[in-house]
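Scroll down for the structure; my scribbles are underneath it.
Heads up, this is only part of the complex; the chains shown haven't been moved.
Going by the order they are written in, the chains are A and B; count residues from 1 in each one.
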Amino acid sequence: MHHPQAASRNSVAQAAPDLLARLRARAPRIHCITNAVAQNFTANVLLAAGCVPSMTISPAEIGAFVEGANALLVNLGTFDGERREAAHIAIDVIRHRGKPWVLDPVLIDRSEARAGFAKALLARKPAAVRLNAAEFKALGGTPDRDGALLFAKEAGTVVALSGATDIVAGSGQVAALANGHPHMARVTALGCAASALTAAFIACGEDDWSASAAALLTLGVAGEVAGEKARGPGSFAVEILDALHNLDAAAIAQRAKVS
Amino acid sequence: MHHPQAASRNSVAQAAPDLLARLRARAPRIHCITNAVAQNFTANVLLAAGCVPSMTISPAEIGAFVEGANALLVNLGTFDGERREAAHIAIDVIRHRGKPWVLDPVLIDRSEARAGFAKALLARKPAAVRLNAAEFKALGGTPDRDGALLFAKEAGTVVALSGATDIVAGSGQVAALANGHPHMARVTALGCAASALTAAFIACGEDDWSASAAALLTLGVAGEVAGEKARGPGSFAVEILDALHNLDAAAIAQRAKVS
């Protein structure tokens, strides 16, 4: 058995500060098809990190927006006919342009129809899938290191599995990220925003796996910083935006809990 | 004339701490068909209180979500064809499962079409209707204790009437709740969130009337705590989430202004 962990630990902890700096310098345009609950917070997370978000879901307009985007997020929360149609148009455009897209199969464990749609989208080769354990199981995955590695290999994508410890697997490599704060589960749309940030980091990186891990590590460290200042989930949602905006490379390297 | 007040005062002040504790232990799933303005804040209020919110309005998916929910909210803000269709499907499912649902007839005083739809939904027996005085008048109610008691009896529901003093009537009982803070009227969607919280408390209680009153009392006390820390409506919206998360039973009992 080979040991991808040792390599992963260093490469992720090193990649995150560089990618964040590159992201801030480039200000990538990230187009998000996301749910109505998450649109505002996701836009603010992207802005705080240094990106330029756009959010239209209109099939008549989305092609033009994705033409100018550096990456695309397709999030399945509050999915309706319009978002469904827009998703296919947007994926066509982003694939044709050779740019990455990220799938967030929100709550597919609650609805077979939504799970079916997620599987169809997965076949269209997202650069990464960001999801939680229940959602991963609904796709047939096993939510541990080996399960994530296997799924990533078979689906030809990166699996970015959120939890108390995040697991990011792809290209035969896997990292476990133990940063974060319990309040992250008490703020709606934080997972959705994590997926958008993953798309943004992938847009700025060379390697989808290390970029995905760097995105979740960056957000986890921002969450830790926010958690030290917050007095509850309301102030936490404010503090994590400030933390993302103010985060420096040294903080990420010092705080990184990668294994 | 009988005097329901004395009984109410004690039962509500006693019920609220117990119900909040039960809610935090059970983490009920609350499905919300709510307006686009309120979705994010409502989800955060439910999370801060200890619930698990879901928010889809897609007719194709909503049945599956409501199958797994402990209670349903139907809020008529930004009502469109999709929400209208979803509401009927969702109410069918929740009624069939014998679980409660709450109606929030937002701004029906501004639109006859919306008022008509609210009346049709009222005939489908929500466990409670949470609304303000203008909305209550649009349903034919008189916004005082006797008016609320009468309406509750005739409609076979709980009337939870928000205002400077909240009035909650049902099952021949009525309580007036004087907690709260003026900033509550300066934060959008706080009434919508109150309705969602009412659904959550009803899901955890035995008696719809005391659960509805306990929900508004809990939110009112959280509002008071938040008002002591806030410097305006922006910080108030943050503080009330923190207050809900941190609220202890003693605070509710000590601060309760029930008559």
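The definition used in the following text is that a residue touches a chain if its C-beta (ideal position, glycine included) is under 8 Å from a C-beta of that chain, and two chains touch if they have at least 3 such contacts.
Keep in mind that this is a model prediction, so the values were computed, not measured.
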item	value
Total identical subunits in the assembly as filed, 2 in place	3
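As a working rule, only the chains that are shown with their structure count from here on.
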item	value
Intercentroid distance (Cα basis), chain B paired with chain A, Å	34
Contact set on chain A toward chain B in their complex	35-38, 40-41, 77-81, 107, 110-114, 186-189, 230-235, 237-238
Of all residues in chain B, those that touch chain A in their complex	36, 39-40, 43-44, 47-48, 53-58, 60-61, 64-65, 68, 82, 237-246
